[in-house]
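Structure provided below as structure tokens; questions to follow.
Showing subunit A:
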Amino acid sequence: MPKHHVTATINGDPVEFLCAPEQTLLDVLRDVLYLTGSKEGCGSGDCGACSVILDGRLVCACLVLGVEAQGCSVETIEGMARGDVLHPLQRKFLEQAALQCGVCTPGFLVAAKALLERNPQPTETEVRYWLAGNLCRCTGYDKIVRAVLDAAAEIRES
Partner candidate 1 sequence: MNDVTMKGLGERQFNVVGTRPLRPDGVDKVTGRAKFGADLHVPNMLIGKVLRSPHAHARILSIDTSKAQALPGVKAVITSADLCDLPSEFIPAGEMMVNFRDMTRNVMAREKALYEGHAVAAVAAVSEAVAREALELIDVQYQVLPHVLDVAQAMEPNAPLLHDNMYTIGVEPRPAQPSNVAKRVEFALGDTAAGFAQADVVIEREFITKPVHQGYIEPHACLASVSEDGQADLWCTTQGQFIVRGFCAKLLGMEVAKLRVTASEIGGGFGGKTVVYLEPLALALSRKACQPVKMVMSRAEVFRASGPTSGARVWVKIGATSKGRITAAEAVLKYQAGAFQGSPVQPGCMCAFAPYDLDNVRVVGFDVVVNRPKVAAYRAPGGPISEFAVESVIDELAKRLSLDPIEFRLKNAAKEGTKAAYGPKFGPIGLVQTLEAARSHPHYRAPLEANQGRGVASGFWFNIGGETCATLNLGEDGSVTLVAGTPDIGGSRASLAMMAAEELGIALDKVRPVIGDTSALGFNFLTGGSRVTFSSGMAVIEAARDMIRRLCERAAKVWEVPVEDVVWEYGHACPANGAGGERKPLSLADIARTAGKTGGPIVGNAAINAQGAGPSLATHVVDVEVDPETGKVTVLRYTAIQDAGKAVHPSYVEGQMQGGAVQGIGWALNEEYIYDASGRLENPGFLDYRIPVCSDVPMIDTVIVEVPNPRHPYGVRGVGETPIVPPMAAIANAVARATGIRFTQLPMSPPRVLEAIDAKRAALAKA
Partner candidate 2 sequence: MARVILSGTLRQLAGGEAQIEVEASDVRQLLRALGERYPALAPHLESGYAVAIDGEIFQDAWFAPIRQDSEVHLVPAIRGG
């Protein structure tokens, strides 16, 4: 069975790649395109470390086939900062010490970005439930939630 030729837009750039039908989008990002910012924590959609935005929807890249990305737009953590300007969420995560080991951080940032694009003024509860699919074992979530609420406030003001 030949590999499929897939054309997609990744972080705004046109990208072409070959992938086997059973390769996941996460396999493709990490092992074909070397975009290793998306992490594999479980491979079953339970940890959110591979969160990416696919055509405007937050998804787990481990639960999407590479071939399904044909013609789609994919946003990953690598595309979050604009040049040397960090996204407000990235800056707030740093200021609030919202990461310890940092392996879940890309997934949280991508998921939080998707939230704020839909809901610029989330309550603490809305943030917690939206991020329930992103596991963090280091922080106890406290500083992550604070950073997201902070970033939301800053984005609203600007």
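In this text, contacts are C-beta pairs under 8 Å (C-beta built on N, C-alpha and C of every residue); 3 or more make two chains touch, one makes a residue touch a chain; residues count from 1.
The candidate set was assembled so that all candidates are chains of the complex that A comes from, given by their letters.
Keep in mind that what you see is a predicted model, and the values were worked out from it rather than measured.
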Touching candidate for subunit A, same complex, options 1 or 2: 1
Contacting residues of subunit A [partner candidate 1, same complex]: 30-31, 34-44, 46-47, 49, 76-78, 80-81, 86, 90, 93-97, 99-106, 109, 124-125, 127-129, 131-146
